[in-house]
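Only one protein chain is missing; all other protein chains are in place.
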Amino acid sequence: MNIHEYQAKEIFRKAGIPIPPGEVATSAAEAEAIARKFGGTVVVKAQVHAGGRGKAGGVKLAKTPQEARDVAEKILGLTIKDLPVKKVLVTPAADIETEAYVGVIVDRASKRAVFMVSPAGGIDIEQVAAETPEKLMRYPVDPRYGLMPFEAMELGFFLYDDVKKARAAAKIMQQLYSAFVSSGGSLAEINPLVTTPAGDVVALDAKMVIDDNELDRYPAIAALRDESSEDPSEVDARNANLTFIKLDGNVGCVVNGAGLAMATMDLVKYYGGDPANFLDIGGSSNPEKVVNALRIITSDPNVKAILFNIFGGITRTDDVANGIVTATKQNPLKVPIVIRLTGTNEEIALKILKDNGFSAMTDMDEAVKKAVSLATGAAA
Amino acid sequence: MNIHEYQAKEIFRKAGIPIPPGEVATSAAEAEAIARKFGGTVVVKAQVHAGGRGKAGGVKLAKTPQEARDVAEKILGLTIKDLPVKKVLVTPAADIETEAYVGVIVDRASKRAVFMVSPAGGIDIEQVAAETPEKLMRYPVDPRYGLMPFEAMELGFFLYDDVKKARAAAKIMQQLYSAFVSSGGSLAEINPLVTTPAGDVVALDAKMVIDDNELDRYPAIAALRDESSEDPSEVDARNANLTFIKLDGNVGCVVNGAGLAMATMDLVKYYGGDPANFLDIGGSSNPEKVVNALRIITSDPNVKAILFNIFGGITRTDDVANGIVTATKQNPLKVPIVIRLTGTNEEIALKILKDNGFSAMTDMDEAVKKAVSLATGAAA
Amino acid sequence: MSIFIDNDTRLIVQGITGRDGSFHTRQMIEYGTQVVGGVTPGKGGQKFDEKVPIFNTVHDAVKETGANATVIYVPPMFAADAMMEAADAGIPFIVCITEGVPVLDMTKVYPFVKEKGARLLGPNCPGLISPGKSKVGIIPGRICTPGNIGLVSRSGTLTYEVVFQMTRAGMGQTTCVGIGGDPINGTNFIDCLAAFEADPDTESVVMIGEIGGTDEQDAARFVNEKMTKPVVGFIAGQTAPPGRRMGHAGAIISGSAGTAAEKMEAFEENGIGVAKRPIDVVQLLRNN
Partner (left out) sequence: MSIFIDNDTRLIVQGITGRDGSFHTRQMIEYGTQVVGGVTPGKGGQKFDEKVPIFNTVHDAVKETGANATVIYVPPMFAADAMMEAADAGIPFIVCITEGVPVLDMTKVYPFVKEKGARLLGPNCPGLISPGKSKVGIIPGRICTPGNIGLVSRSGTLTYEVVFQMTRAGMGQTTCVGIGGDPINGTNFIDCLAAFEADPDTESVVMIGEIGGTDEQDAARFVNEKMTKPVVGFIAGQTAPPGRRMGHAGAIISGSAGTAAEKMEAFEENGIGVAKRPIDVVQLLRNN
């Protein structure tokens, strides 16, 4: 789950990380009032779950409250990477001497949380990794001991020669690790971590991604979800316990299992089609899930054909068949549907479908070919 | 550092352990008022750093507020194991169905914190260990992982067959471990942990010993120290950074190093004397420490002779000599003193002492023999 | 022969009385797996389906049954503890079916299990089956048949699809292993490939990968350097958009690392036949 910069900052602040004050505005007038309260130059930042906000015009300086109002007005009208900006963070502009990058992410290869730090901050860290890898330090943390003081100091000295700044950074990294672990994070990032002319080390930005699997454990974190900032169809799918990702094609796919779902999309492409989505109904075979899946897929006007690909293991194919029948009775389909079912209770499923006027197939390749031809308007 | 039951209960309560309410009284009138507030039968418990309070008459039931007053009056007049009772805890009496023991202590052998739990609680756990060892489970905790849920459940099932009670006990043990670790404990104990007829699992007593070496890290815990409950000479010594334990003999000993201090006491005994104390001035050789050491030792009227045994390594023997001279100028000695010095700056030390009218020796055995004979009044 | 499980596997089921645990326990028993016990705290002393003894703790179960394997069906928040309990009790082979285990939990489970010397398969995996001998987990028994092909996969239903097509084509399996798609799991491709290489009955191996991470690339090098037996492979996710997470499989693409194209290239470079479609696996095996 993505959370906003201002939410991540609040978590980091509670962990003790020095972060300049800031307030969220949902209107230009509010932004102006906040700017007036802080006095001086402020930064107005789009709160949206997308990187590259700066390049997209989502981060602006404002020298006066009036300017903050104008800038906020513009930013609140933006759409960045398909996501509309609905909130801005207004925060006093900081005097910056140096910019560094600090991040922690769970890494598959080392099977640990890994710190990534670089004295070259403020820019895209992938760029640093690609162009000046010697400026990026990767540091895996042994979860049994946590980030120990000496380790944090090594990271601190990688960023700063000055011992005071190194110590301040080390402390921030321990606090970041603690915030990361105690929030169920899969990524936590400060970019940039800056030094000021006064010698302070301060986090100017904050980013956090929460492991969805941790949300049951941390209700306060789960409550940070801002559904208004997400794609409505993905919100709908999540609330229906479906894993759904919208794509640009015209073949709507409903599959059980993520691997089979990806293989189905690949096969659509192989036969010359374009998948409209990734959708995994998961292992259980609640007919309600099928109903929701069909509702979400048919709400996409691009979808020209629907393809079910179900390999019944735990999933009972008769449950899926019943779901299809129920859903299409509630909302008759406006596009053709191709159903492939095999595995658990296959015979029952095929009978249910036949009794309700659906035909079904048992071969995956045949089904995909047919769905593609229906979507492209060619003969099946 | 020992803390009182009511203080340990507060720590345990904050960790989430279910503990009946209770308030501290320093007078019988206060105890009566508290008992009236709670209503019903209360228990009045001496708050004193000593075990065996019950046997010493320090724990009493009181059915009415008036009775609570009477009982508190008596307990506040007690001296348990040389320590005067200055506070009592008043707490509502609980309905008890079973009594168990739960403790955690740092263990030298396994080099870990070790849980000790027994379904036979409410009595001295050493007795359980000696008489019914099968009723005592020892469970070392890997500090890298902490007490894991499955481990706590194993301990819970050792106490209770009923899964609800086992779960409640498991939770309490995880909370106890957390309180223990986050307070710098060297021992934490609940004896008894009881079950009530309603099926609740509740901690009726609480004991905690804090590792002195952790006190700098936890100022709030350090502030719990109750000097009024300790031996005044030991308080005095601690404030002077000396390690001091009062004993019953008549040879006052001042030594640098704990091992040498114990060996010196042993040698006093070997030559027929009785040490009046253990006193270690430690490694540094601040003359002020010597002054304090002499003040503390001479305040014991039993002391008939004073023995210095200093092996100078880090400790500079001239510093010790200067300390002796300063101290005896401030407060002339009323008992004979035997000084043994050897090691770092020995020649200077011997000269300082000689110039100020002290004689000194370099052999440990000779010095001890002389001190013993002076203390016992025999010829040196 | 087979890998990891066979006729001598003595299995306990953690979470045996739960919805999934009880269903699959019956399935496993029906398939012929020796299920010697189950664990549900508070139900110790009872029996599952009047025959399988239930224990309060894994330690109790191991002591009484001499189990040498366990399969875990407990809710995600309790799965890490269940895996560690099993390892602590000395069980050498642990299969965790549970989906949705927090990845930070797994960062602790992994070193713990390793210190105890156990092998963990999963979490979020379908388990494994040695056709005709034993099945542990949820792979449907009827889609498999004994034979001499080993199969290892990060996926669940995609595995079934491939195994089913192999079985229909008369190509039986020594063992089919689903290692699971989570970012941190106990057993990886290389562990399984090495076991298949050492298994005298396995003659060739099918490896089914997904986008995300570099396990498939590492495995491809291993095949090239250490294996004598032929390996064919398939990678799912060629059409997955970069930077998006494709469901619980935990398939994450970060930048260029872990794309399907990259993995397929690694397969080809290291002599692993690459199937364009799942069905092509069968043809590639025929060509061996």
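A, B and C are the chain letters, set down in written order, and residue numbers restart from 1 in every chain.
In this section, a residue touches a chain if its C-beta (ideal position, glycine included) is under 8 Å from a C-beta of that chain, and two chains touch if they have at least 3 such contacts.
As the structure is a prediction and not an experimental result, all values here were calculated from the model.
Contacts of the undisplayed chain with the visible chains, over the whole complex, involve A, B. Interface note: of B:Arg144, B:Arg225 or B:Lys351, the residue touching the hidden chain in the full complex is B:Arg144. The missing chain, though absent from the display, is touched by one residue of A:Leu61, A:Val163 or A:Leu333; that residue is A:Val163.
Checked against the full complex, the one of B:Met137, B:Ala222 or B:Leu247 touching the unshown chain is B:Leu247. Among B:Ala166, B:Ala261 or B:Val303, only B:Ala261 touches the chain that is left out of the view. When the missing chain is restored to the complex, the residue among B:Thr41, B:Thr64 or B:Ser186 that touches it is B:Ser186. Taking the whole complex into account, chain B touches the unshown chain at residues 106, 108-109, 111-113, 126, 142-144, 181, 184-186, 211-214, 216-217, 243, 245, 247, 255-263, 265-270, 275, 278, 280, 282-283, 311-315, 342-344, 364-365.
Even with one chain removed from view, chain A keeps its contact list with that chain: residues 145, 148-151, 153-154, 157, 162-164, 166-167.
The rule is simple: only the chains that are shown with their structure count from here on.
Chain contacts in this assembly form a complete graph, since each chain touches every other chain.
Here the largest set of C-beta contact pairs joins the chains A-C. Mean C-alpha position of chain A lies 28 Å from that of chain C. Residue positions 145 of chain B are each in touch with at least two other chains.
Contact of a single residue of chain C with at least two other chains is seen at positions 108.
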